[in-house]
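Note that one protein chain of the assembly has been removed; the remaining protein chains are unaltered in position.
Right after this comes chain A.
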Amino acid sequence: MTTQSCVMIQKEWDIVAARQLGREIAKKIGVGTVDQARIATAVSEIARNIYLYAGKGKVCFDVIETIDQKGILITAEDSGPGIDDLSMAMEDGFSTSGGLGAGLPGVKRLMDEFDIKSEVGQGTQIKVIKWVR
């Protein structure tokens, strides 16, 4: 079984703490340097989204293993306003924060798997996975 580590996102520095923890865990399970940078950057982006749009939330890390591969699962959750139009939010260049954040398409490109659930008024949950190559 895996143990989950989480970082609460409430202030700006928590974004840094989350990406540091993400990188640390990735390094520990044997993720290469470039993928470590991809993971740290993706975590930074989703943690900043929480900070900017929801104010607070959390980013959790799990080490996951299947029969033939190992990876890091990152779950970002908040109880913020939610995303009204998910397909629009997944388009390159779309941002409601005035150019802050490269947005979700960038995060998707950096990771191997990407899943998002969002409900207006309820919050947003993003799950991303990077497999060890």
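To be clear about the criterion, a residue touches a chain if its C-beta (ideal position, glycine included) is under 8 Å from a C-beta of that chain, and two chains touch if they have at least 3 such contacts; residues count from 1.
The rule we apply is simple: contacts and distances are computed from a predicted model.
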item: Options "STAS domain-containing protein", "GLPGLI family protein", "Carbon monoxide dehydrogenase" or "ABC transporter permease": UniProt name of the undisplayed chain; value: "STAS domain-containing protein"
item: Contact partner of the left-out chain, one of A:12, A:85 or A:119; value: A:12
item: Positions on chain A where the hidden chain makes contact; value: 12-13, 15-16, 19-20, 23, 33-34, 36-38, 40-41, 44-45, 48, 92-93, 99-103, 105-107, 109-110
